[in-house]
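Below are the structure tokens for one structure; questions will follow.
Just one protein chain is left out here, and the rest sit where they should.
Letters A, B and C name the chains as they come in the text, with residue numbers starting at 1 for each one.
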Amino acid sequence: MAVIGAGDFIGGEIAKKFAAEGFTVFAGRRNGEKLAPLVRDIEAAGGEIHARSLDARKEDEIISFLNDADKHAPLEVCIFNIGANVNFPILETTERVFRKVWEMACFGGFLMGREAARVMVPRNRGSIFFTGATASLRGRAGYAAFSGAKHALRALAQSMAKELGPQGIHVAHLIIDGAIDTEFIREGFPERYALKEREGIVNPERIADTYWMLHQQSRDAWTHELELRPWIESW
Amino acid sequence: MAVIGAGDFIGGEIAKKFAAEGFTVFAGRRNGEKLAPLVRDIEAAGGEIHARSLDARKEDEIISFLNDADKHAPLEVCIFNIGANVNFPILETTERVFRKVWEMACFGGFLMGREAARVMVPRNRGSIFFTGATASLRGRAGYAAFSGAKHALRALAQSMAKELGPQGIHVAHLIIDGAIDTEFIREGFPERYALKEREGIVNPERIADTYWMLHQQSRDAWTHELELRPWIESW
Amino acid sequence: MAVIGAGDFIGGEIAKKFAAEGFTVFAGRRNGEKLAPLVRDIEAAGGEIHARSLDARKEDEIISFLNDADKHAPLEVCIFNIGANVNFPILETTERVFRKVWEMACFGGFLMGREAARVMVPRNRGSIFFTGATASLRGRAGYAAFSGAKHALRALAQSMAKELGPQGIHVAHLIIDGAIDTEFIREGFPERYALKEREGIVNPERIADTYWMLHQQSRDAWTHELELRPWIESW
Partner (left out) sequence: MAVIGAGDFIGGEIAKKFAAEGFTVFAGRRNGEKLAPLVRDIEAAGGEIHARSLDARKEDEIISFLNDADKHAPLEVCIFNIGANVNFPILETTERVFRKVWEMACFGGFLMGREAARVMVPRNRGSIFFTGATASLRGRAGYAAFSGAKHALRALAQSMAKELGPQGIHVAHLIIDGAIDTEFIREGFPERYALKEREGIVNPERIADTYWMLHQQSRDAWTHELELRPWIESW
């Protein structure tokens, strides 16, 4: 299995979960050296992981990453987890930001999705999952770039699900809402983080479990979209 | 736990699943005598079930059904599974049909949801789940009555989820799409039913598993809506 | 043309607009005597209006109201404008309220829509419009009854639009968002009402103009749903 955007939190937990279930994990992130703690954790637990530096916006890098993964163990699961949550008033949204957010949060997903499909379609099996957000569903002041990229990723997931479902490929899109238990929240929003004690922020393990559950679904009853949010979240 | 609309298929499987997991099941349907096979199955497997005749459109019947259930075992899960899928051109949709479909598919859900909440809110825990359909999401020629009732049930579920989530109650709405493995499909749509061999129709056990999974979710990551459909379904 | 729910504001303005455009208006509201000022205004302007007491939840009353209207002038436009905006926590939502809100805001719309269709379909022309709200689109804490009824009305409008469009009947649903310039806002929410000076609340004439515009649309380019909200409204 491969996870692209194997950050310290969600992506890392997904990697751990699938490794614990016996999958050989290929994990890619911009700076592969940052994957060292994840590699250590997974190997200490007896799992197998291959960590790579990967610029998901580069077609050739995606192709060789996935081909490599498929050589180690036939590619059954491929997860795209790159975010790019930025917030700028429209007049301060530069061309560079608008383009980069789309390239990271959508274009990379397209490259991964297409190349995963290329491997999986001849076998008529496999799971391709994408991480979404509330911004996937509606625009919001200050979020033209981010919600544009997330809407586009959702349209990609839905188009692929409709095309590839009847070919045996399970494509799903997860909308994660609310604060997640990450360093970003812990250090930047301590009041928010204090809600952790009463399960007010999402534990990344729960997200990883959900990806696992989706991969376990029998093909007579596939979920193509679901959302996850903490109980106290208003929406 | 209580399931209202414990039909031969989905509702029955939900009852079996929760009984197998150790829950005392209260099952209600219009004609309680038809629950005999379900009672036999669950008891043969060592489970506990109480079967009742129940008109879900009657406030007093719902109240006494749920109070009774709560006395046998504190009510933790309450599931509304009554459908009313009818199809009439608008000019042939009688006042009686329009009203009855709403009473069965929405009003009964309101009564169950409110009374389940009355029991659960003081304890700040519990799951209230509703079965939806594609008609919950969009209208369609010939479905003014059914999609109206299903849209209303979804609005009820969403309103309750937003109000009761912060009080510890997990409210969710499941959209089941595509043919389900029921007698109705087996006898009425044999060509469709033949798809069963290749998992082209939904196995009710998968639906029951999904209700169970939702009840197991930790409150830091609740799903309030998801859909289930067979891999070959076009949508 | 007929307007049901010809209140002092939106419905009344719709009546005035169509009367000014030369239509014979049939206006119904629960207490027909309250239509006296509207009758006076329209007649003073040289228009023709027939005011009736009408309980829109009664099939026979709707039938005779519309037949009567059709005798005075072939029924080309029929508008449903009954609201029932109430707000109760779910535990305080009585059976009576839940049912009555649905009967007023949805069931009456069904009766009107179906009977208008009965008159219009043989002629393959006519407009049937429904007034919606933000609650038509999403549930909200405290709005299980109201948003349920509004969701159901929208599903009715959409189902009818899909079925009757190809028969030449234009069915549309208008989502009116934000405060409207009514006595209710003027007296109950004076701070909000003060926004009127800077066009911060909706002028009912603008809504009436929109209904008129929709009726004027050529059938090669029909709108089935649109929303209207003040510029300062957050959403």
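Here is the rule we use: a contact is a pair of C-beta atoms (placed from the backbone, for glycine too) under 8 Å apart; a residue touches a chain by one contact, two chains touch by 3 or more.
In this text, all values refer to a predicted model and were calculated from it rather than measured experimentally.
> In the complete complex, the chain left out here touches which of the visible ones?
A, C
> Pick from A:Gly7, A:Gly83 or A:Gly113: which residue touches the chain that isn't shown?
Residue touching the absent chain, from the options given: A:Gly113.
> Touching the hidden chain in the full complex, which residues of subunit C are there? Just list them.
162, 165-166, 168, 170, 199-203, 206-207, 210, 213, 217-235
> Provide the residue numbers of subunit A that touch the chain removed from this figure.
Output for subunit A: 59, 89-91, 93, 95, 98-99, 102, 106-107, 110-111, 113-114, 117-118, 121, 135, 138-144, 147-164.
To be clear about the criterion, only the chains that are shown with their structure count from here on.
> Return the distance between the CA-based centres of subunit A and subunit C, expressed in whole Å.
Inter-chain centre distance comes to 45 Å.
> Please list all residues of subunit B that touch 2 or more other chains.
Counting only residues that touch two or more other chains, subunit B contributes 162.
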